[in-house]
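Every protein chain except one is present and positioned as in the full complex.
A and B are the chain letters, set down in written order, and residue numbers restart from 1 in every chain.
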Amino acid sequence: MPDVRRVVLPASVFALAILAFELAARAGLTPVTIAAPSAVLAGMASHGGLLWYHLEPTLLVAVTGFLLAILLALALAALVYVVKPLETTVMTIGTVIDSIPMIAIAPVLVIWMGLSLPMRLTITTIICLFPIFISVLQGLKSPPSTANELFTNLAASPLQRFRLLAIPYALPYLFVGLKIAAPLAILGALIAEWTGAERGLGVYMLNAMFGLRVIELWSGVFLACAVSASAYMLVCLFELLSITDSGRRGVGS
Amino acid sequence: MEQLTVRGVCKRFEIDGRSVEVLSPTDLTLKAGEFGALIGPSGCGKSTLLRMIADILPPSDGTILIGGHEPARARREHEIGFVFQDPTLLPWRSVLDNVRLPLELVGNSARLSGSTPQELIDLVGLSGFEHARPGQLSGGMQQRAAIARALILSPQLLLLDEPFGALDEITRYRMNMELLRIRAETRTTSLMVTHSIQEAVFMADRIFVLAARPGRIVDVVEVEVERPRKLSVMNSPEFAAAVDRVRTSLFGDALGMLDDA
Partner (left out) sequence: MSGTVAAVRRRHNPFAGAGRIAAHRIGNFLAFLLALGLIWQLLVTVFAIPRYLLPPPPAVLAAFGGHGGAILQAAGFTVLCTSIGMVISVVIAITLAIAFIASDRLSRALMPLIILIRTVPMIAVAPLIILIFGRGPANSIGMVALLTFFQIMLAAKRGFLSPSPNAMEMMHTYGASFWQIQLKVRVPFAIPYIFTGLRIASGSAILCAMFAEWLSGAPGLGMLILESYSVQDFPLMWAAVLTSTTAAYLFFTLTLAMERLVLDWSR
């Protein structure tokens, strides 16, 4: 019952805000750059095919880049966990790469790989990699010292310690990283398209912006927001399914 | 037959680049089936000593023998059970799976002679909670599960580091009696760290009293109270005498000053 109330209040505020926008736009109170929600929806409905045409490559890059980043981050975190002296080196390199502005990395990547799918995947993977890596590593190191001593006392092998202690402790942390990275994957795909592409949601948005097509731009942005919010919620759903005891969900957030 | 022998064991730690002697050379023995207690002020090295016996920490000097063997070998052969101050259960596993964890680590072939997880869960009084998660149990129940886990491989030596330190007094007395009952059945040699004089006297055959800076044993008190022990033995003169002796060893002159005042 309280759960329902927690949703109803914000949902009705949201609905009211949309309604207010709609009325204001109809009454001509808003600037021309603000589109009425109904017009955006109608535009999306009538351009459904075109939107999907542009959304598809973006989704492909975002999902593939995200999965690549997960694999790389897990491998890297496991490596650093096993070979402890590597930690400072990897962290330093990671921090430096993470702090170089993407708009500086992107041109270099374009020179290397051209305006290609691998280039777009690389941009997306770079953006997602570091947050996942950091959280997983933190999780692998999170078992309390007495739990480690327990495994020492039981003469567990390094592999048993990794499998039965470190990995389960790291699982909630993995989801913290994934929740940060999932929306970033969409962003990475968009940025990659902004450096130059023929198809993609990012291209659609930029073209609409340059052509001052207000409704098209609003639908593109709305779609981007909806997709990244869905990505986030999908990760939450996976977390709900894979971590069954609620006490361990959402660590550190 | 000596089950546990500690001879000349000491420990130095590097603190701020200086080597600090946390535990002076220490001797201590327990016979098979005996119950020892370590009591002393905070920071005097009780946990450190217990961890060295369990081969979790290496001693700086001295020898430790468990059943005539080095701790490293005893640990590899799973002859040491350890109960930590906090229960240290894995939160995603049920009570049954937590108790079963050591069996999983050892592999299925080993230790068929010991009790089954279910028998031990019954022994520590957790029947009916086999499938509960640690988060659903009270602190005392969690600590019982930890004790069952420490006993599952039928160790020769059971080490307990303030196992009931976080419990209220009522639960603690109940757990004390449970532990005595479990030990009467398993006859495991045990060494327990405690901060409570009453608890030490109630549980132990022999109490090692430590002082701090550096940590060292200042007195060994033999407890002559008969077994099996019930709460009523706390009123006996032997009990009072042992409590008095431990208290004097712990506080020395300070107690006299309090009496004078």
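Methods note: a contact is a pair of C-beta atoms (placed from the backbone, for glycine too) under 8 Å apart; a residue touches a chain by one contact, two chains touch by 3 or more.
Quick caveat: nothing in here was measured; it's all calculated off a predicted structure.
**Student:** Given the contact rule set out at the top, which of the displayed chains would the hidden chain touch in the full complex?
**Tutor:** Within the full complex, the chain not displayed touches A.
**Student:** Considering the complete complex, identify which of A:Gly43, A:Pro183 or A:Gly200 is in touch with the unshown chain.
**Tutor:** Residue touching the chain left out of view: A:Pro183.
**Student:** Hey, which of A:Leu51, A:Met205 or A:Ile243 is the one touching the hidden chain?
**Tutor:** Missing-chain contact among the listed residues: A:Met205.
**Student:** In terms of residues, what is the contact footprint of the unshown chain on subunit A?
**Tutor:** The list for subunit A reads 6-7, 9-10, 13-14, 31, 33-34, 99-104, 107-108, 111-112, 179, 183-184, 186-187, 190-191, 194, 205-206, 208-209, 212, 214, 217-218, 220-221, 224-225, 228-229, 232.
Definition applied: only the chains that are shown with their structure count from here on.
**Student:** Quick check: how many Å separate the C-alpha centres of subunit A and subunit B?
**Tutor:** The answer is 49 Å.
**Student:** Where on subunit B does subunit A make contact in their complex?
**Tutor:** 51, 54-56, 75-76, 78, 80, 82, 84-86, 88, 90-92, 101-102, 104-106, 133, 135
**Student:** Once bound in the complex, which stretches of subunit A touch subunit B?
**Tutor:** Residues of subunit A touching subunit B: 144, 146-147, 149-156, 160, 164-165, 168, 243-245, 247-248.
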